[in-house]
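Complex shown without one protein chain; remaining protein chains in place.
Up next is subunit A:
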Amino acid sequence: MSQHSGDWWYDEAAGPMVRPYAMVSGRTRPKPAGEDLTLTTQVRALRTNSEQGTLSVEHLEIIKLCRKPLSVAEVAAYLHAPLVVVKVLLSDLIQRGDVITRDPSRTAVPVDMNLLQKVLDGVRAI
């Protein structure tokens, strides 16, 4: 999964992030568009005609990964990048409109009986 995700910044021996700061071009925090991202927030790439010339290899990889909806944690795992870095990269893409997440007002799923019943049925069915 990670072979082409940039050997130049993932180093098995040195650890997962050699230069996290460089990865996000000196930006330190997710843009507001990505502030509410949690481990399990689902993200999905949209088919857009946006200009991709300014995107990094990692941005493009995220777009590819997210053709199917994935959680932030899954994106980080497949990219071999720390969560904090992935959140910054995702926030760029969300702001550009390349990636969507659930409407923030619906991000926190209220835990109610209906939801728990669905989870229960789902687990029983596997």
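Details
Please note the rule applied: a residue touches a chain if its C-beta (ideal position, glycine included) is under 8 Å from a C-beta of that chain, and two chains touch if they have at least 3 such contacts; residues count from 1.
Note that contacts and distances are computed from a predicted model.
Going by its UniProt record, the hidden chain of the complex is named "Signal recognition particle receptor subunit beta, a GTPase" among "Spermidine/putrescine transport system ATP-binding protein", "Signal recognition particle receptor subunit beta, a GTPase", "Fe-S cluster assembly ATPase SufC" or "FMNH2-utilizing oxygenase". Contact residues of subunit A toward the unshown chain are 15-17, 19-22, 24, 27-29, 38-44, 46, 69, 71, 73-74, 76-78, 82-85, 88, 100-103, 106, 108-109, 111-113, 115-124, 126.
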